[in-house]
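All protein chains but one are shown in place.
Let's look at subunit A:
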Amino acid sequence: MAEGIASKPRTLAEKVWDAHTVVKGDGGKPDLLYIDLHLVHEVTSPQAFEGLRLENRPLRRLDLTIATEDHNTPTEDIFSTIADITSRTQIETLRKNAAEFGVRIHSLGDMEQGIVHVMGPQLGLTMPGMTVVCGDSHTSTHGAFGALAFGIGTSEVEHVMATQTLPLAPFKTMAITVDGTLKPGVTAKDIILAVIAEIGTGGGQGYVLEYRGSAIRSLSMEGRMTICNMSIEAGARAGMVAPDETTFEYVKGREHAPTCELWDQAVEYWKTLPTDEGAQFDREIFIDANELEPFVTWGTNPGQGIPLSQAVPFPEDFQSESDTAAAQKALDYMGLTAGTPMKDIPVDVVFLGSCTNSRIEDLRAAADIVKDHKVAENVRMMVVPGSQKVRAQAEAEGLDQIFKDFGADWRFAGCSMCLGMNPDQLAPGERCASTSNRNFEGRQGKGGRTHLVSPLVAAATAIRGTLSSPSDLEPATA
């Protein structure tokens, strides 16, 4: 670390950036940043491996690289041959590349296989103060540990493979302070949906977000991951939460966590990471946690969200002409009429899964709601654990049986219906309450309509058949 920098109060993000600067860019050039962990999956890596091959370049740090299969994998019949030939080719290509270059890979059927952003933290590979990249925009998830983690394109994937560094222009910092106490039934997902509705899908462009305040501090690591995960939906490449005892507790004892003296060294360093008193953020946002309610999206981008207790907005009520036009277009696509109470909207599908909400805590919360209920008529529910390990843990706790008794589909791990690359897709016109992160047109299947919700709202919706929160439920009769 350069001398002199330490004297000026710095933010968490600046500290991690400074500690990884290999070459400081001058005259408008980007800094060259060292990358501590590179996560690889089948969709954004084949062209990067091919690039290395064509240039006869080795993969520089195999010991900082790990691969898994997630985007394209089936969530049922995982032990038979993948029917879709292009999906199969892509997965086989990753396996071939991993073998040829020597990359550690967790393939379908392996206990560590799963969504890349569930796998990293679960192995203890994600720790405070690290730089983490992956050819996937939801890499921001790992920021929950106080790591600087962001998604990259395939050219950058190849760049990291070849050099273990990335040239990056400095970013601005934004503090998002969420103070107060969440009401029962309000979760991390509702916080982040409210943040995105507040700053918009472009509000975070060029920034690294730091989530602060008492409501953030009181969240579990799972909750913090949910929040950081969706930073990209606000346009920010990365979101971070300062490490604290909750973080250390989560990391401790995991497969790749340091032990003994190294653990003590690590913790000592991690404790220096939180933003210094007096450090300046380029922008600050304040959210009152006491006022938050369960949130849901009504439109086709994650910024088009409102409290579940409200009604579908009127396009003409938006301030700018382009927002009005975007709202009208979204309502047309979503098949919604302005003024309809959100809770009157019936759904066809409920999807519990994705790198946003597929961890054990999410499954427990949803199982707790659906226990002793039956899924609403005409609704199908799919539960897709984030990793095989999460799946095994859920089965050990009997959660799978609760979901099956409820009438939900219990699947194997993967990205699944979050992006519908595998057979898990919505049919045209189908409406889905989804715990995933993107409600874009066609995201979950061509013509499919997505409402982003928390696991609690997903569970309550599956019971009632219309968008609902747990407080709308009658006490169970069983």
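By definition in this document, contacts are C-beta pairs under 8 Å (C-beta built on N, C-alpha and C of every residue); 3 or more make two chains touch, one makes a residue touch a chain; residues count from 1.
Following the convention adopted for this analysis, contacts and distances are computed from a predicted model.
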Exercise for the section: Among "AmiR/NasT family two-component response regulator", "Ferritin-like domain-containing protein", "ABC transporter permease" or "3-isopropylmalate dehydratase small subunit", go ahead and choose the protein name stored in UniProt for the chain not displayed. Expected result: "3-isopropylmalate dehydratase small subunit"
Exercise for the section: Tell me which residue among A:12, A:118, A:152 or A:174 touches the hidden chain in the full complex. Expected result: A:152
Practice task
Could you tell which one of A:66, A:182 or A:426 touches the chain left off the display?
Solution key: A:66
Problem - Options A:175, A:219 or A:266, residue touching the unrepresented chain - result: A:266
Practice task
List the residues of subunit A that touch the chain left out of this view.
Solution key: 22-23, 25, 28-30, 32, 34, 36-37, 43-44, 46-47, 50, 55, 57, 62-66, 71-72, 84, 86-87, 89-90, 93, 104, 124-125, 127, 130, 135-137, 151-156, 158-159, 162-165, 167, 169, 201-202, 205-206, 232-233, 235-237, 256-258, 262-263, 265-266, 269, 301, 322, 325-326, 329, 419-421, 438, 440-443, 446
